[in-house]
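I'd like to ask you about the structure that follows.
Here the complex is missing a single protein chain, while all its other protein chains stay put.
Take a look at subunit A:
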Amino acid sequence: MIDVEKEAARIAEQGESAPRLARDPVNLPMINNWLEAIGDQHPGYTEVAPPAMVQVWTMAGLHGQRTLDDPLGAMMKILDEAGFTSVVATNSDQTYHRYLKVGEHVSVTTSLEDVTGPKKTALGEGWFVTTRSTWYVGDEPVAEMRFRVLKFRPAEKPAPRPEVPKAQAIRPAINRDTEYFWEGCRNEELRIQRCGGCGLLRHPPGPMCPECGATKPKYLVSDGRGVVYSYVVHHHPQVPGKQTPFVIALVELDEGVRMLGELEGEPSIGLPVEVVFTKVDEELTMPSWRPRADR
């Protein structure tokens, strides 16, 4: 049994690897190949290199071999032996102290910063390995990078999506301003707040009329009909109590206010809809929308 943490501590203690010189000095042909491939038409890269190319200069190349003191290579080997055979890069944080000039010859050193695990991930159980690299021109540090990979044991098969029981559905936060609305839903009434002062209809409910400032709201019962004003199809993330994808529609009611709710069926702007009430439990009934039969 390999003690990954002990091995990691041993490699981290070795500190920075010896500087490894780039194959070529910073040069225009490689810059131009990069700009052409990325499609970058930035006019400024005639005497300096794009900063995001810093790692390119010291890539090992087609037949590259890791140097013996390379901490990332050493750590990968240990995790391979421990059964974590696959690798995926997860983070790259690059800081550029200055732009590199054509003709400068960079070298790179790398140290092991952190090894964390084993963690359960969507890909399988694995270790996060973080290294820190510094690029130098002579003795001058010109750029730095924190690089993190996940070294993992591929999952036998993808983990099944967790089932979300209906009882765990997200519940509305009901307060004194909104209680009348949810009470209405329990009675299969779609209630719209109406100002007790000026009569303005408004939704979502609030304590004070934005028009006249009155604080004695009443409500009227809507006939529950309207048209889809806008909508989103929600794919991700998972929502407790819901199967994705689902549609959330903003419906403009015949009375003039707009109200959000789930829409059953194929959405489209202008679709005539009507309210439907779904009882979740004794306390909660949710309003949602369905296309109107008489459209």
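The rule we apply is simple: a contact is a pair of C-beta atoms (placed from the backbone, for glycine too) under 8 Å apart; a residue touches a chain by one contact, two chains touch by 3 or more; residues count from 1.
Assume contacts and distances are computed from a predicted model.
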Inset, instruction - Would you kindly match the missing chain to its UniProt protein name, picking from "Phenylacetate-coenzyme A ligase", "Urea transport system permease protein", "NADH-quinone oxidoreductase" or "Acyl dehydratase"? - result: "Acyl dehydratase"
Inset, instruction - Sort through A:Leu68, A:Ala89 or A:Ile170 and give me the one touching the missing partner chain. - result: A:Ala89
Legend entry - Selected from A:Ala52, A:Cys198, A:Val221 or A:Val239 as touching the chain missing from the view: A:Ala52
Legend entry - subunit A residues touching the omitted chain (full complex): 30, 33-34, 36-40, 42-44, 50-53, 55-56, 59, 61-62, 64, 88-96, 99, 154, 236
